[in-house]
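The complex is shown incomplete by one protein chain, all other protein chains being positioned as in the whole.
Per-chain numbering from 1; labels A, B and C assigned in written order.
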């Protein structure tokens, strides 16, 4: 069930250039399901910034009633968020949307998880849950440059992890699609989250296989009421049929919606 | 000289119902002159609330580069201000306006200081400076009710202090004007700050004697540029001649401006 | 102390979500019982299904947001058979928002939707700033608005409220023309037209380029227009524009609104409507009122208390 709760900051750290890792505690954690869901955060009490900010859940710890997010502090809202310290509260609405379908891959099969930039974090919880289930995981994580890389160790613990950077300042030089090709990576199911051009490229190259993509879109309500975040469906690409990223997604099967 | 400075909170306490006492430290204190001047505070970084809040200076300590204000936390801005804690900073513009003319009363003479509600604080520094100069001070301080009373002890240390409450729940029951009459208080010069109806009553009853009043008006700039805070002058009560409360006041001589 | 009677609408309380900010209620029904609401202004219906504008459709501004949804909806027939039918489980009168690009469209939708059981009033959306064809002209030219109102009044089975655009020089003239044309009430305001440009791209953030500005930023404009119009017409006004809390609601009533709709604030706090409804009685008491109707038009009425309004 979706809840609104003032959750308490239990940890908050800068982990890369402009990138922060934030852990919150509260009852809302008990509602969280598949990895890939997100929360909607109100970062100030007043009316600037007015709207909530959608941020993906990257780790869930139900025992401690804690969950973790990783976000880039860039605009007004995320910069304000980055100033919160331990014991402060954050107004959280969530969990929202539908995550990655863990059931689509079976124990013993191979899952390839492909992340780009700030799309990397939700793949961490996914990888953990897949590993727990006995799935073999491989990761390809793309970043712009050296000092933007984060979570490498955490992923490396779970499975093979290839880091790419656009400028080659760290790891493989080039796009994630190139790395997949060059390393000739094999998989049963692919899960991906990142910038839309990356998703498009992956869909084009690997869309014939089981492929699940997590989308981003500017949001109003985050719960399906305002129709800000719709996309056309794959079977009716210019018609009136639609899916909402916030409540039908953010994870879709390749071909389900028009990227 | 008027400065803008991010000053540091060194003390912040609730001293009565909704009433807070705030001490700030910084170089700006060295610019402060006559008691009765005020500062203009920006209480948030963003654009809500947008405008600065005018608050009177109630104590000045140049040695420590500290000054103190007392304010009522009621609206959006003052409520936000009340959440600041020690070591936070506050954006201060000041000192602004012209204070009470200390020179208008001489050593050995009697000054009557009359304050109403949140108009009481600036009289504290005034009283101290007058006492330091050898002036005999008497205070009549009006409050609405019992739990709204503050600063009684501080004033009592400096001179006779009569507290009045509208409902008689503490001290003399009634208005400050009644208390002055009942106690048959004598004085050479009167200094007053408080709600406009109180100022009007005092001007009517005691305007023939030297009387200095501190006015309040809604402000935009606080420095004389926007013409938000003007009042008509006493010698041209409906004409185009004017005074600005922020830069010509907030202290005026009785009769100088139309209340 | 919260009940209020308006043409077609006998409301438990004067609070309702604004059109387009609450879908058809399904999403918020997961947060609370919709029967608590005074009414629901459902999302605009058009004759045919519409996908609406390309994304991005929203952008944030200082104390506000821009939207250019473009009237996405499944068409009036599906709205009636699926959405309104679903809403029947709740004890709440519906105000159906009607949109179109020509008079015939409005007439078609109005005639059909006004016959649904739970639709107690129509809200003619003559002011949507996000639709290219026609739309806006209905909201800015008094004669055109009047003509449309007349045409819809002829076919509607329920009272007709007309939603005013704030993007006009003379809102009173517009309101009077619509009143004269037979409208039963007014709702105001719709969004102001605005734009935001991306710093890096230099281009409009919203795909549609311009969008409708809503939220706290526009409240002073809404209050001013309601203040002016409520003194010039004798039909009731449902006010909206930047309402976030119970004090805002009272300000709208003071200005001259008889009920108040909450739009953008639902996105910030999905519980905003029931929270306001819960807080309203205590706040009215604190301010010395015994009934919410006593607030209506207090900004311009003499001190005499307003009689309980009944239509």
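The working rule: contacts are C-beta pairs under 8 Å (C-beta built on N, C-alpha and C of every residue); 3 or more make two chains touch, one makes a residue touch a chain.
Computed from a predicted model, the values in this text were never measured in an experiment.
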Checklist outcome for this item: Contacts of the unshown chain among the visible ones are A, B, C
Checklist outcome for this item: In the whole complex, of B:107, B:186, B:208 or B:240, the residue touching the missing chain would be B:240
Checklist entry - Which listed residue (B:50, B:86 or B:132) would be found touching the missing chain in the intact complex? => result B:50
Item to check | Option from C:64, C:93, C:159 or C:270 whose C-beta touches the chain left out | outcome: C:64
Checklist outcome for this item: In the whole complex, of C:192, C:235 or C:292, the residue touching the missing chain would be C:192
Checklist outcome for this item: Against the hidden chain, chain C presents residues 61-64, 66, 140, 167-170, 192-197, 199-200, 202-204, 209-210, 213, 216-221, 223-224, 227, 242, 247, 250-251, 254-255, 287, 295, 298-299
Checklist entry - In the complete complex, which positions of chain A touch the hidden chain? => result 47-48
Next on the checklist: If the hidden chain were put back, which residues of chain B would touch it?
Outcome noted: 1-2, 4, 42, 47-52, 77, 93, 217-232, 239-240, 242, 247
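Going forward, only the chains that are shown with their structure count from here on.
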Checklist entry - Ranking chain pairs by contacts, what comes out on top? => result A-C
Checklist entry - When the centre of a chain is set as the mean of its C-alpha atoms, what distance in Å lies between chain A and chain B? => result 55
Next on the checklist: Using Cα averages as centroids, what's the distance between chain B and chain C in whole Å?
Outcome noted: 46
Item to check | chain A-chain C separation of Cα centroids, rounded to whole Å | outcome: 36
Checklist outcome for this item: Residues of chain B that touch at least two other chains are 47-48
Checklist entry - Using the touch rule from the top of the page, what residues of chain C touch 2 or more other chains? => result 62-63, 216
